[in-house]
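Here the complex is missing one protein chain, while the rest keep their positions.
What follows is chain A.
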Amino acid sequence: MIAYILRRLLYAVPILIGVNLITFTLFFVVNSPDDMARMQLGEKRVSEEAVQFWKQEHGYDKPLLYNSAADGLGRVTDTIFFEKSARLFVFQFGSSDEGRDIGYDISQRMWPSLAIAVPVLLVGLAFNVSYALFIVFFRATYVDLASVVLLVAMLSISSLFYIIGGQFILGKLFHLVPISGYDTGPNAWKFLILAVIVGVVGGIGSGTRWYRTLFLEEVAKDYVRTARAKGLGERRVLFGHVLRNALIPILTGVVVVLPLLFMGSLISESFFGIPGLGSYTIDAISNQDFAIVRSMVFLGAVLYILGLILTDISYTLVDPRVRLQ
């Protein structure tokens, strides 16, 4: 087991190097730092000194990969690649283009993100699984048909409309909750609850439909027929057999997204004005802060790979048939 995990972790290293190279190419080779400086300082009429000063201020005034002016190890380390990209491996994110420390910002802003993402995941999971079980209990009746129609319709609505609709109905028509904003401490729930409701409702369509398919697949299997033949009631069959066996794909589906919860939700955080990592990324994109976007790309990749490893491990824990080699 430990050997397997170690090997998976080692396998992650070349992938992270690849991610790093891709972002490096995107951010520094396709467009030179000069281009970025001009974009930041405003279009055409920028003096050469201003560009040079901006580059020096942000540490972009070094050679890309190889510094022939430096001595010894400095030839490799005193370059943009080493300073800006390679340091990400030890989670040194450096400072943003505005001069703030990215690592500190991330550690501050991940909590609001989690405060939304975790309830959305848990409530959504509970609701979707129960609704899917309900549908499967009434399978091949009009309840099933009507639910599937409803789910497909909900699936076809853009997430933007869920947010706008939620803000409009709960916030503006009934004045139940503030439309957007954030507060720390005990008052935070007032601002979070709308985002959580919208997140859960928006996920019902795809989530419940997926679980329904999983349950229907299990219901068609032989062991369920055997259970019925033994004379078990429908309730026992559904909860004792179908749900337990369908938990394997459900659980692994949940585990793979667990690490990515830190990243927050881009759209809803910026709509609701919650200072999480999602709105952090959005702000960085609209302010064209390349340092932050670069760090978030790398962080996202790390978390995704972590999720994959966790998934493989969770398989072995819940399904005794799976053995790690």
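Keep in mind that, in the parts below, a residue touches a chain if its C-beta (ideal position, glycine included) is under 8 Å from a C-beta of that chain, and two chains touch if they have at least 3 such contacts; residues count from 1.
Throughout what follows, contacts and distances are computed from a predicted model.
Colleague: UniProt name of the unshown chain, from "(2Fe-2S)-binding protein", "Oligopeptide transport system permease protein", "Cell division protein" or "Type-4 uracil-DNA glycosylase"?
Modeller: "Oligopeptide transport system permease protein"
Colleague: Which of these, A:Arg38, A:Arg109 or A:His241, touches the one chain of the complex that we don't see?
Modeller: Considering all chains, including the one not shown, the answer is A:Arg38.
Colleague: Please identify which residue in A:Leu194, A:Leu214 or A:Met296 touches the non-displayed chain.
Modeller: Of all options in A:Leu194, A:Leu214 or A:Met296, contact with the hidden chain holds for A:Met296.
Colleague: Among A:Ala50, A:Ile197, A:Ile267 or A:Ile313, single out the residue that touches the unshown chain.
Modeller: Of the candidates A:Ala50, A:Ile197, A:Ile267 or A:Ile313, A:Ile267 is in touch with the missing chain.
Colleague: From the listed residues A:Ile5, A:Leu26 or A:Leu232, report the one that touches the chain absent from this view.
Modeller: A:Leu26
Colleague: Taking the full complex into account, what residues of chain A touch the chain not shown?
Modeller: Residues in contact with the chain left out: 14-15, 18-19, 22-23, 26-27, 30-31, 35-36, 38-39, 43, 152-153, 155-161, 164, 167-168, 172, 260, 263, 266-267, 270, 281-282, 285-286, 288, 290, 293-294, 296-297, 300-301, 304-305.
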